[in-house]
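Pasting a structure here, questions to come.
What you see is the complex with one protein chain gone and the rest in place.
Entry: chain A
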Amino acid sequence: MIKYFLTLEWKSFFRSAAFQTNLVLKIFMALGALYFIGLFTFVGVGAYYGLEKADLEPLETINRFMIYYVVLDLVIKYMLQKMPVVNIKPLLLMPFKKSKIVNFALGKTMFSFFNIVHAFFFIPFSVVLLRQGYDPLQVITWHLGMMAMIYINNFINVFLNDAMPLVVGVASVIIGLGALQYYGIFDVTPYTGVYFQGLFEQLWMFAIPVVIAIALYKVAHSYFLNRLYLDAGLSAKTKEASTENLDWLDRFGKTAVFLKNDIKLIKRNKRSKTTVIMSVVFLFYGLLFFTGGIESYDNPFMKIFAGIFVTGGFLFSFGQFVPSWDSSYYPLMMTQNISYEEYLRSKWMLVVLASAVSTILGLGYLYFGWEAYAAVFVGGIYNMGVNGHVVLWGGAYIKTPIDLTSNKKAFGDSSSFNVKTLLITMPKLLLPILLYTIGHFTLGPVFGYALVALAGIAGFAFRDFMFKKIIGIYKAEKYQTIAAYKQKN
């Protein structure tokens, strides 16, 4: 029986539209996975020696901070890991015991990349511990305990489907605790560290997480088993529709038709809401650069880079998927009396408005001195003037349909935050840095900022030209785009 399940899985993976069509993507995905595996292994091996060098007892330190690691893992799993319910429907009528289907679905989550990747941290780390003469039995029980913690997260995540407020709550508590610790007000790690250290010191203690993990598996199993009905666990939740009056947008003329629609698109779909959240996160990205927290970021060129990102979060995460946002009803758009110009103008306005708002919100960076905000400010101008067009231009080539209602694939999936889209992002980032560098070395930083700003202002002049170019692409690619959007995963 399990054999059939496995072949189904195998086929669904290798025959998915996204996977089959794009070899380059496959390579990038593999490289991405290898990168993370390499990173975890490196950290796993390096952590011990690094901490030892810093005059800290390695295992104890790891155990102290393990709480952040575990919670972060849960948050990441919630955000990225898909729930196993998707392919269950067609199996319901087959002559399997339901419990078997649930076992399979849950078992599948256990082999997810998000669990396996931790092994690449814990195994090398444990091996190093053994080599350093720690007691093998203790190391092994600690190791088992840690992996059980990861699996506890895995099964908690199964329940957490659609519990956004809870996860946001947990994440903010942890961020809050982290901040309190950083400022020396309150340190939670001594308390939680006891538990993780205990996993090492007391042999029997590893049984606690293992038993909890097994218990959670049982609970998850019966939870799913009882909800294996079309109107229960397998149903899509429907929300009551809200209508809204956006007539005030009519002042924008014919563009308003699309603008109103785009605002509804963003407000009413999971996937697009995520991009808005992402752009808020990007606002804080600059902190890494301006606080001097990371040494290699602490130079003027990287500050321009930060300025572009701080003000361009929405631009990058939304703009690069125009027109894919409209992929689910693209044939409608293609048969209606629509002017591409107005359609594009609406998207462009959204992107520019969002950049403008980010630039204003970025005023907070004044705290780090006027130069920090200057970088944000010229970054904003450059985004509005130049990147606003470039991003739409690049988007015209991205023909992956977007499933608006699903969030689970918002990252890491072929259709979004991947290396391919990152490659298109590069020129948008490198050019302003180059401009700044030229200014910086000729007449000084101020001239550098001025150059970037000037490029942005000049960009506005090319708007009509760029629109024409993009419309040309839209027309040339029309049939291919329609066909590509028809392929759903």
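Observations on the structure shown:
We adopt the following convention: a contact is a pair of C-beta atoms (placed from the backbone, for glycine too) under 8 Å apart; a residue touches a chain by one contact, two chains touch by 3 or more; residues count from 1.
Quick note on the criterion: contacts and distances are computed from a predicted model.
The subunit not displayed here is recorded in UniProt as "Putative ATP-binding component of ABC transporter protein", chosen from "Na(+)-translocating NADH-quinone reductase subunit D", "ATPase", "Solute:sodium symporter small subunit" or "Putative ATP-binding component of ABC transporter protein". Looking at A:Asn261, A:Thr274, A:Thr437 or A:Gln487, the residue that reaches the missing chain in the full complex is A:Asn261.
Although one chain is not drawn, the whole complex shows that of A:Leu6, A:Leu332 or A:Leu366 it is A:Leu332 that touches it.
Touch with the hidden chain on the side of chain A covers residues 238-243, 257, 260-261, 264-265, 268-269, 328-332, 334-338, 404-405, 479, 482-483, 485-486.
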